[in-house]
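Would you mind keeping the following structure in view while I ask a few things?
As you look at this complex, bear in mind that one protein chain is not there, while each of the others sits in place.
Right, chain A next:
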């Protein structure tokens, strides 16, 4: 057995566990981020003064502080008050979801603003309410515009999910450190982690390009992309 094979096969279950947690954190936090991002974007564009202020403050606060500080506050900070005690995994998912929400709010906002106001006027002139307008006319176009940004966000979150290791979650990076310390094959262990991250990122990117093509509409989304 080569040293690489030892690292891979002897600790196969650990790697699988790491991959599972990495994917779990990434996918759940981007979903939380989508919901929050849409909510804050709508609040910021269409809300009254109060909602606007809430959205802007949230976005500024999250984007202006490091994610690791946010994770520490959620897990150690809140934990120490005894008010809420999240598990490390919960804290990582919630923290990264809250973080992604702020960035996605801005993706959504620029997408909403990219749609010519004439379509809003046309919808209102047909008798659409504001909610009907947002969900039937604007959102289907917004989704197509933010798709490339989601690809970006998905890949970024895949890498950032490694921060969960500081909360003791056994995701990929934590696993590679553990395997390295057990075998002293550090280079092999960390390289393997890198290869898995790369593989995941490339697969996710291709998947998103597939969706971009599936959903592409002349005049709304970018021209068909070649994979």
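Note that in this section a contact is a pair of C-beta atoms (placed from the backbone, for glycine too) under 8 Å apart; a residue touches a chain by one contact, two chains touch by 3 or more; residues count from 1.
The definition used in the following text is that contacts and distances are computed from a predicted model.
For the omitted chain of this complex, the UniProt record lists the protein as "Glutamine ABC transporter ATP-binding protein", which is one of "Ferrous iron transport protein B", "Glutamine ABC transporter ATP-binding protein", "Carbon monoxide dehydrogenase large chain" or "Probable septum site-determining protein MinC". When the omitted chain is restored, the residue from A:70, A:141, A:158 or A:173 that touches it is A:141. Shown as candidates are A:126, A:187 or A:203; the residue that touches the absent chain is A:126.
Although one chain is hidden here, its contacts on chain A can still be listed: residues 115-116, 118-119, 121-129, 132, 136-137, 140-141, 144, 217-220.
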